[in-house]
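Just passing along the structure, written as structure tokens.
Note that one protein chain of the assembly has been removed; the remaining protein chains are unaltered in position.
Going by the order they are written in, the chains are A, B and C; count residues from 1 in each one.
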Amino acid sequence: MATDPTKLTMAQALNRALRDAMAQDGTVYVFGEDVGPLGGVFRITDGLTAEFGEDRCFDTPLAESGIAGLAVGMAMNGMRPVIEMQFDAFAYPAFEQVVSHIAKLRNRTRGRVSMPIVIRVPYAGGIGGVEHHCDSSEAYYAHTPGLKVVTPATPADAYHLLREAIASDDPVVFMEPKKLYWAKEEFDPAAPRPGIGTAVVRRPGTDATLIAYGPSVPTALEAAEAAAQEGRSLQVVDVRSIVPFDDETVCAAVRSTGRAVVVAEASGFASVASEIAARVTERCFHSLAAPVRRVTGFDIPFPPPKLERHQLPSVDRVLDAVDDLQWEDDQ
Amino acid sequence: MATDPTKLTMAQALNRALRDAMAQDGTVYVFGEDVGPLGGVFRITDGLTAEFGEDRCFDTPLAESGIAGLAVGMAMNGMRPVIEMQFDAFAYPAFEQVVSHIAKLRNRTRGRVSMPIVIRVPYAGGIGGVEHHCDSSEAYYAHTPGLKVVTPATPADAYHLLREAIASDDPVVFMEPKKLYWAKEEFDPAAPRPGIGTAVVRRPGTDATLIAYGPSVPTALEAAEAAAQEGRSLQVVDVRSIVPFDDETVCAAVRSTGRAVVVAEASGFASVASEIAARVTERCFHSLAAPVRRVTGFDIPFPPPKLERHQLPSVDRVLDAVDDLQWEDDQ
Amino acid sequence: MADDRDLLPSEQPVQLLDASGRPVDDPDLPFPDNGRLLAAYTALVVGRRVNDQAGALVRQGRLAVYPSSHGQEACQVAASLVLGENDWLFPTYRDTVAVITRGVDPVEVLTLLKGDWHAGYDPYAHRVAPQATPLATQLLHAVGVAHAARLRGEDTVVMALCGDGATSEGDFHEALNFAAVLKAPVVFFIQNNEYAISVPLARQTAAPSLAHKGIGYGVNGERVDGNDTPAVLAVLERAVGAARSGGGPQLVEAHTYRMQAHTNADDDTRYRSSDEVDPWVSRDPLVRLEALLKRKRVLTRARREEITGRAEAVAAAMREGISRDTDPHPSELFAHLYAEPTPQLREQAAVLADELSRESD
Partner (left out) sequence: MADDRDLLPSEQPVQLLDASGRPVDDPDLPFPDNGRLLAAYTALVVGRRVNDQAGALVRQGRLAVYPSSHGQEACQVAASLVLGENDWLFPTYRDTVAVITRGVDPVEVLTLLKGDWHAGYDPYAHRVAPQATPLATQLLHAVGVAHAARLRGEDTVVMALCGDGATSEGDFHEALNFAAVLKAPVVFFIQNNEYAISVPLARQTAAPSLAHKGIGYGVNGERVDGNDTPAVLAVLERAVGAARSGGGPQLVEAHTYRMQAHTNADDDTRYRSSDEVDPWVSRDPLVRLEALLKRKRVLTRARREEITGRAEAVAAAMREGISRDTDPHPSELFAHLYAEPTPQLREQAAVLADELSRESD
């Protein structure tokens, strides 16, 4: 499918992960709205119905609670469903099924019923989308015990994390940053594979640590690049797995620099960024030269396209936060 | 209704608030499941149908999205709906209506359509309830821009905050700590009235600040009492209004002691407690002698009755956290 | 598209017994044979005893609460008896009698209400899903189980139970629709007991009957007298057969009545009068079936005693089992959440273990 085998977009990587998982494991079923002949509105499921047949990849009636509830039953009965929520905000009708069943069934039954379900959620903004199409909803899931929540920032991570998610015996909410779908990158299938639960240092640095995930990782990297021009060395950690969280990697990084900024697109209040700031502070307090700063979306609904740039963490906003970290030369 | 006019339970105070609001304002409508002749499973709406008629307080068909959606339309058309979600987890079917409409309509329409809706949610544990009846779901709402989220810890606050919530032109998620429904307390209608957005110092103290809300406030007060016996003076702040948050009161309190523990029953990850810890740290970093500690529920589904005590923040657990705040005499 | 009026239910609920327990002929519906009727009677007697015993255990403080199916036992029992070994049952909180009729130990079933854990039995052992509390959600799970079985070419049928109130939830709609479009072999069986806690049917729906909802999904709807054991057996058996043989999902509404309060925590005098409840006493499914069996001379005194004895034995085992101290260990709180506990849960489990070890010091 990819014309150049060494370069892939995240969309292509996700498609390949689905294809490889379906080929390898006959219990993997893909379903949702428009995932069949159309291949999904983002074409992530492109070609799957043609290749694996209408049973393995199928369109459901238009009802998200139905999709999630169907997945619960199929998972109870030996399948590994991979479901697509068409956009972030359209997953909300499935909230009860996700929170009260998908997240809880294994625990409720003392481990007898496992829920190997992947819920794919294209999320966040940066694509000029209209209302209800750009929510960053990861906090709702991350706060719900029993779910795993992961979000890739590169095609390679997208491929490997989706394979891991499908292989997981526990439910995984797989948050796909829409604005990164079309970015092409080298894809080396032989490179080290991220496991769910591992963060990664994307760029070394000694002065402060930027902690980001999903759509904010490229922004953090750009900010680090810009800071380097000005002689400041910023380390960038890609959280990648929100639940389980990799305290070890993140805290080691923060301790090594003594300063940290969390960058995330979602509204900040009671968010994943709050959690990261709180737990890093709890664990690294005496290594910190300044409070952990958060650069997040404002506490407003996602703006209309013409205003969205103000909501997205920008390089400037990240650098402003870094400047705020009480550097000696300020004092 | 109350036999002793100076003492009321929180359930009675809430009932009185509804009655007074309905008497004063003919556009206040109460509806939900079993709120009519039965008076609600917790009897919060007791007697309202008899007093105000079947139009003003009525039972709906059994569907929470329906209840919330009906409220949206009635609010659009001049009413002030007060709706009851029978238990925390049974509000999840309404999630899309709450997040995509109730929270957003005012903003979407540039302020033309306001949403004066109160969503009453009995929440949290401590009553020996079975699964799905004891969730602490406040973080889901607190993370959603456009909602106000309040939670009383005393009958007086319950009365006044509910009156304020009903009077508010914006939607308020009114979280009622079930386990405090039946605690009787002095109720002085002439006492100073809390506004939405104000926290209150419930107990003065000089050594450390406990920040709590809803069901955890009595625990914090008990802990402070126990600490006092051991010669440690703990201040207790009742957050009361989660959104908007009273940074001023909370931060002033923390600065005055230099140490803080956040106490909340919900699972800790990406929770309101995370937010409080993060924002207090951001704002009071240089006044802090130790990292802000969180005493929260574990990151597990609410336990079955026989194990629930392990999930609830206990006096001992709060005191352990206080002991951890790096006191000089430890060093 | 066809008009398909034959998807509509009969004008009156199907009956095979009149009020006094005399058989009524229905040309379309074979009368269950004596063996089946005796099995149902036995399960009915045991079920009634289980309901009574559970109520008593609540009064003694051994159970937190119990939603009784007193008066609905014909539905409970039939829902399970018509299933084969490879079929699945999806019960609600009120369907304890259906669950034990399928073979699950009552003590395991009551784990939830005893407070020891959430779901107490192994769902795979008897193919019985955990009893569902969030209303109507389980209907979708039932469709998923049925669809998975069909995809594998198995001839499993899934019996999915819900109450009249639950039909108002969006998930009811989505489940019926998904099942119909996927042709999933599910029998949706509504026990219309006229109440959802305090809310009577007339405030729940304006439909001619709940079975009239079927046609809106292209699903066959049927109505049956839910206190008429032979009729419920026959109608459900036919529905299961239709689903098994590729006829897609079926919808059956049983007209019955909740004889007791919603649970022991409820006070039904607030919303209904005994004038309304009393007439239903004479429609008791147990009494009606007993009258039939006596008339048919299948129920000898000896057999009756044997059955009563069996019911007493079940009740005794319940008493004994529920009274047994089985406090769950706190470490369980962290054990089952994920196949492999997260580092965070390991930390938290250690915190609790430390607290407990200090407590016991």
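Here are some notes:
By definition in this document, a residue touches a chain if its C-beta (ideal position, glycine included) is under 8 Å from a C-beta of that chain, and two chains touch if they have at least 3 such contacts.
Here the structure is a predicted model, which is why all the values come from computation and not from measurement.
Partner chains of the missing chain, restricted to those shown and counted over the full complex, are A, B, C. The chain that is not drawn here is touched, among residues A:Tyr140, A:Phe269 or A:Phe285, by A:Phe269. When the full complex is taken into account, the listed residue touching the unshown chain is A:Glu131, out of A:Glu131, A:Asp169, A:Glu185 or A:Glu222. Of the candidate positions B:Pro61, B:Pro194, B:Pro215 or B:Gly268, contact with the unshown chain belongs to B:Pro61. Which of B:Glu33, B:Glu96 or B:Asp238 touches the hidden chain is settled by the complete complex: it is B:Glu96. Annotation: of C:Ala98, C:Val128, C:Ile190 or C:Val219, C:Val219 touches the absent chain (contact as defined above). Chain C meets the missing chain through residues 1-5, 7-8, 11, 168-174, 177, 180-181, 183, 203-209, 212-219, 248.
Residues touching the missing chain, restricted to chain A, are 33-34, 36-39, 41, 59-63, 65-66, 89-90, 92-93, 128-133, 269, 298-301, 303-307, 310-311, 316-317, 320 (touch as defined at the top).
Where chain B meets the missing chain, the touching residues are 29, 55, 60-61, 63, 65-66, 68-79, 93, 96-97, 100-101, 104-114, 145-146, 148, 168-170, 197, 243-245, 247-248.
Everything that follows uses one rule, which is that only the chains that are shown with their structure count from here on.
Relative to chain A, the most remote chain by averaged C-alpha coordinates is C. Measuring from the average of all protein CA coordinates, the nearest chain centre is that of B. Once the centre of each chain is set as its mean CA position, chain B and chain C turn out to be 36 Å apart. Our note on geometry: chain A versus chain B, Cα centroid distance of 31 Å, whole angstroms. Centre-to-centre separation of chain A and chain C, using mean CA positions: 41 Å. The set of chain C residues that touch two or more partner chains comprises 117-118, 134, 170-171, 332, 337, 342, 344.
The multi-chain contact residues of chain B, meaning those touching 2 or more other chains, are 65, 89, 92-93, 131-132, 269, 298-301.
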